[in-house]
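For this depiction, one protein chain was excluded, whereas all remaining protein chains were kept in their positions.
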Amino acid sequence: VFSSGHSMGADFIRRYSRQLLVPSFGVSGQKKLSESAILIVGMGGLGSPISSYLAASGVGRLGLVDSDVVELSNLHRQIIHTEAFIGQPKVSSAASACLALNSSILVKEHGRGLNAANAVEIISQYDVVVDATDNIPSRYLISDACVATAKPLVSGAALGLEGQLSVYNHKSGPCYRCLFPVPPPPGTRQRCSDNGVLGVVPGIIGTLQALEAIKLASGFGETLSSRMLLLDAFSTRIHMVKLRGRSPNCFACGDAPQISAANLHEFDYERFTESTLSEEGPKAQEL
Amino acid sequence: VFSSGHSMGADFIRRYSRQLLVPSFGVSGQKKLSESAILIVGMGGLGSPISSYLAASGVGRLGLVDSDVVELSNLHRQIIHTEAFIGQPKVSSAASACLALNSSILVKEHGRGLNAANAVEIISQYDVVVDATDNIPSRYLISDACVATAKPLVSGAALGLEGQLSVYNHKSGPCYRCLFPVPPPPGTRQRCSDNGVLGVVPGIIGTLQALEAIKLASGFGETLSSRMLLLDAFSTRIHMVKLRGRSPNCFACGDAPQISAANLHEFDYERFTESTLSEEGPKAQEL
Amino acid sequence: MKLTLEFGGGLELLFGSVKIHEVAVPPPEGETKVTVKHLLLWIRDNLLKERPEMFLKDKSVRPGVLVLINDCDWELCGTTEAVLEEKDTVVFISTLHGG
Partner (left out) sequence: MKLTLEFGGGLELLFGSVKIHEVAVPPPEGETKVTVKHLLLWIRDNLLKERPEMFLKDKSVRPGVLVLINDCDWELCGTTEAVLEEKDTVVFISTLHGG
């Protein structure tokens, strides 16, 4: 029904008319967005609003990564899925929702998930990466692969009534390993499946992640690089804190990096973090 | 397919299991939510995430108010609608999306919109009201009707790259008229249709409105009563400011109120604000 | 007196689209205190280049503008009579209605 969004056709102008009017975004921001490619890793509580808003806003090409299927216990927070998709792959469900909202964009499904063997090859195909995963080894893997391929990373997390959000590996800001060179000991970790999460909390963090990704892709505004947003949903308090810059001693992004696009596949993220690349895995521990 | 969410059946427990685990929310919060009714006025940029997250979270009964139809220029920000619903009433489109996500809740469509004649009667049927409209007379009408029926009001707004959010008429906090006793002069106003809005900005404000509505309906946490959240999306800065309390001189909620459930229908909101109850109306002026 | 002024909700368009202004506001002649009333006149005469009716009305801000002194509603500290202190931040924000 709709012609390609990549030309400035009548449908393009009508669809994005309200964004074309925004002074610091405008026609050039919308065009840059339509020529950009963004990868979203995780189609869960964070990935749901991220993929909806990035599709709606007119990102030219979206990559969706997840190897899980939709379950009933997801639907209290994973609003991109529906009851009709229970049992189906999350990437298919999310891709179909994105295209129903905006058929003028391209959506690519990466249904086998991200691992050390494929991360560099997949991430190389995109301009901006959004970490919407739910486990520690994925967070190190994605950060390292973004450093190795020089991509900015928008990283969000939510648990219980709290959320956290930052932009890594951008300008002079830190990467995930600069902040957390050593993974937390297994006994100190909390997971959504053990500690729960109020559904709208990843919703808030996810929409804020979508904003940061749009700013990185279209090149306007100031991102959360070297800053972290902390949300306390119980009291609706939001702290904005100043973070360290890139560390010259960082294992991944420092002056003598140990990880590169060539050797990243050899790194054992599950052993490093003593945890599996999936939230429900048996190795993960609870607080 | 799914049995009613109002009993603590197996589907209820499975669907909301992650929320039942959240310490300060838990089983009692989830049960209160499933016994509550929330009215959302406006199925646009704010109403989209509000209705999605309130449906997903398990609010027992949702009322959706809007008299517009879905247009292509809505879809960059109104993520609850899809291309397939272009030309259809927004309330039908949103109701169908809410039920696809959670068939165990009740959804009521108010497709004729809210006006001085029906506001008290409609709002009386709900416990919490969410203002997701896009025009000044609606904001006064909804606030007055909430004061007249003693309902807490979650009010959000977004324009360009900015957003604002507060909770009115709750505890000792102000109502909308306490803050803004006199409407802004017509020549000073800005509208999305003239000044644009980046789609994800109402997304952020709307998910935060959903959080406040959930807290009011389930009775936990501290809301934004007597506080206002200010979002600057350009720099990702969020200010939380302290507001005045209820004003004894307020026309609506003061010690000698001029407006009540009995006489609200006589008040001419369009004349008071020199504007129409619809954003696209010819009387509205631009900055 | 050094103050940080911030304009939002569209008011920044009256100030060259600049949201944050670091300014030095001298007290009125023969006085030592700077009140918000004095600040409003100083802004009108020194920062605001056009359309003062978009910002001021009857010696106060126009309806629809919230004034915040150090993130606190000016109603809680005396509105136009509030006395400012060195390094205070005063925010002027126009209420939004869009959705």
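As written, the chains take the letters A, B and C, and residue 1 is the first residue of each chain.
Here is the rule we use: contacts are C-beta pairs under 8 Å (C-beta built on N, C-alpha and C of every residue); 3 or more make two chains touch, one makes a residue touch a chain.
Predicted model only: the values in this text are computed from it and were never measured.
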item: Displayed chains contacted by the hidden chain, counting the whole assembly; value: A
item: Residue, one of A:11, A:35 or A:232, that touches the chain absent here; value: A:232
item: Among A:89, A:113, A:152 or A:183, the residue in touch with the chain that has been omitted; value: A:183
item: Those residues of subunit A which, in the complete complex, touch the missing chain; value: 42, 44-47, 132-136, 139, 156-160, 162-164, 179-185, 187-192, 195, 197, 202, 228, 230, 232, 239-244, 279, 287
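The definition used in the following text is that only the chains that are shown with their structure count from here on.
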item: Inter-chain centre distance, subunit B versus subunit C - centres from mean C-alpha coordinates, in Å; value: 30
item: Sequence positions of subunit A contacting 2 or more other chains; value: 23
